[in-house]
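Missing here is one protein chain; the remaining ones are kept as they sit in the complex.
Letters A and B name the chains as they come in the text, with residue numbers starting at 1 for each one.
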Amino acid sequence: MQKSILKSHQTLFFALSITALFSLTGCGKKPAAEASKDLPKVELQTDWFAQGEHGGYYQALAKGFYRDQGLDLEIRQGGPSNYPVQLVATGQVAFAMGTSDGVMLAVKEGLPLVIICAYMQHDPIALMLHEENPINSIQELNGKSVMVGPGAPWIGYVQKRYGITLNIIPLNYGLAQFMADKNFIQQCFVSSEPYFVREAGGKPKTLLISDTGYDPYRVIFTSQQFAREHPEKVRAFVAASIKGYEDYLGGDPAPANKLILERNSKMVAPQIAFSRQAVIERKLVAGDPAKGDRIGLITRKRMQQQADDMVTLGMLPSALPLEKFVRFDFLPAEYQALVEQ
Amino acid sequence: MSKSKLDTILPVLSSLGVIGVWYAAQHAMGPDRQFLLPAPHQVFQALVAKAPELGQAARNTALGAFLGFVIAVVLSFVLALILSLSPRIRRSFYPHLMALQMTPIVVLAPILILWAGPGLPSVVIITFLICFFPMVVNTTQGLISTDTNLVDFFRMCNATKRQEILMLRVPAALPYFFTGMRIAATLAPIGAIVGDFTAGNSAGGQGGLGYLTIVFSSQFQMSALFAAALVSCVLGFIFSGAVIGLSWLALHKWHESYRTSES
Partner (left out) sequence: MNLVSASAPPIVEFKDVVKRYGRGPNILENINLRADQGDFVSLIGPSGCGKSTILKLISGLSPISDGSIVIDGMKPVDAREEVFFVFQEPTLMPWLTIKENVAIPMKLSGQHNGQKRDQIVAESLALVGLTERADYYPRQLSGGQKMRVSIARAVSTSPKILLMDEPFGALDEMTRDHLNEELLAIRQKQQWTAFFVTHSVAESVFLSNRIIVLSANPGRIHSEIRVDLPYPRTEETRLSPAYQKLVGEVSALLRSVERLKPAAAHV
């Protein structure tokens, strides 16, 4: 359902200590690949339970694109208590989903992470309201209570941009209050929560955060060490994932959908269809090809813009040099010209 | 070396030891892992840099904790008085109290926000719920544990029920009452932080330490998180210290637990 930036949240504190304990003692190490094949095993930590948004990765897995690239990929499902940044930083998984601004914050705090490609061109984070709510834009939210993940950079951005103050209630990953209160406003994934609200008889509308001009990538990141030691695996993963999304969004999504339904017992086919449709209509993953967007692409210009935004917002004291947190060289050869556009 | 000198020096030495081990552990982690454990001076820097935010958050949390605690003290005392009247009343009330105690607050929090709205009201209710049970149980135990010889003495003096409660049972229950209060005092800041964590809000700078913790953690500000933990810890000490002080004022002259060698 919902993801705040980089899946960080309340109990991070505990998770970090446990992660630290495990990584210090070495008991967190996965047993060496129990895979039947001899292919090297790598892991992708997703940001929620298996769902339509993740379709490209499941499609690539189902159709053997990773295997063809010489990888044995394991997709690990996320959930409300999930710490992708910590898992990657401590070497327990190779890849994880996050946002570009979240990775920057983590890198600034000394976490050795690096972005390798985009997962989505545009962040699906939105504010969800009831249809009868007279508010129709984020500018009108001054002084209103909104349930969002506290501390997310976009909050500072919209407050600054529109000169408004939001009254923030910490996100609790539930819809009970939204359903109970016609005036309630909360954070959502434009491709997920509205489905549940409709199923429960509600009529939601959404205000996309990316429409305000604050538009970070959703990204895949790995650790500096993994990128340094296994560049071929990173390249193979990026190539197979791009192929997976091209196939999932442009072709027959059935192989991925079957896998998603198998892995997530709470998932139903109509919800997957809803999510996939939202991803296509809102150009979340593919972006706008007319503007030079491509599945998985990250451009130097947009990254620099986002790094500068973070400084403007006061989230970073000075712009983080791109080489500290992102590498463009894992993208396919044919993307390299686009990176610099 | 005198005993009292040793008593001051040992805690200082152990603190230095802890800081030493901390630095050593941080150093041993190597640069790739150091984000897991900020060094003490980094925590101190964060404490200074975030002082305005931490101070405001600590004040808000302290207010929530104080209100919840005081309401718990007053209401628990009233309920304990009622419960002390008869075993039948106790038998009929205790299961409900136990049920309340057994229900994790985290489960109740989303419901409470629905009822009371986010922010201070919810934080106060959550703190109250956490503090209430140990107070009721201890105070009731105190009220029904009055020395039977003293009760006989009061009856022999033709004391009324009211006199027996006010002049005998209540003062005799004070040590129990303060035991409950000490437990509640350590729980109150925790309750307020948990409440803030789950039901807090940022309106008018009303976010407390729980809210700030979420913000820091979402931005991976480990040093600031440690600083917030330190502030929470200090808040806990202030609460406990205040209650221990009150308890001393009320009991030190007469209660056995405060007997010194010369008295």
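Note that a contact is a pair of C-beta atoms (placed from the backbone, for glycine too) under 8 Å apart; a residue touches a chain by one contact, two chains touch by 3 or more.
In this text, all values refer to a predicted model and were calculated from it rather than measured experimentally.
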Chains on display which the left-out chain touches in the complete complex: B
Contact residue for the chain not shown (choose from B:16, B:85, B:111 or B:150): B:150
Residue of B:49, B:89, B:144 or B:174 in touch with the missing chain, whole complex considered: B:174
Footprint left on chain B by the chain that the document does not show: 147, 149-150, 152-159, 163, 167-168, 171-172, 174, 253-256, 259, 263
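In the analysis below, only the chains that are shown with their structure count from here on.
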Interchain centroid distance [CA atoms averaged], chain A/chain B, Å: 39
Complex contact set, residues of chain A against chain B: 4-6, 8-10, 12-13, 16, 19-20, 23-24, 85, 89-90, 105-106, 108-112, 145, 149-152, 166-170, 172, 174, 176-177, 180-181, 224-225, 315
Touching residues on chain B, where the partner in the complex is chain A: 29, 32-37, 109-110, 113-114, 118-119, 197-203, 207, 211, 213-222, 225, 229
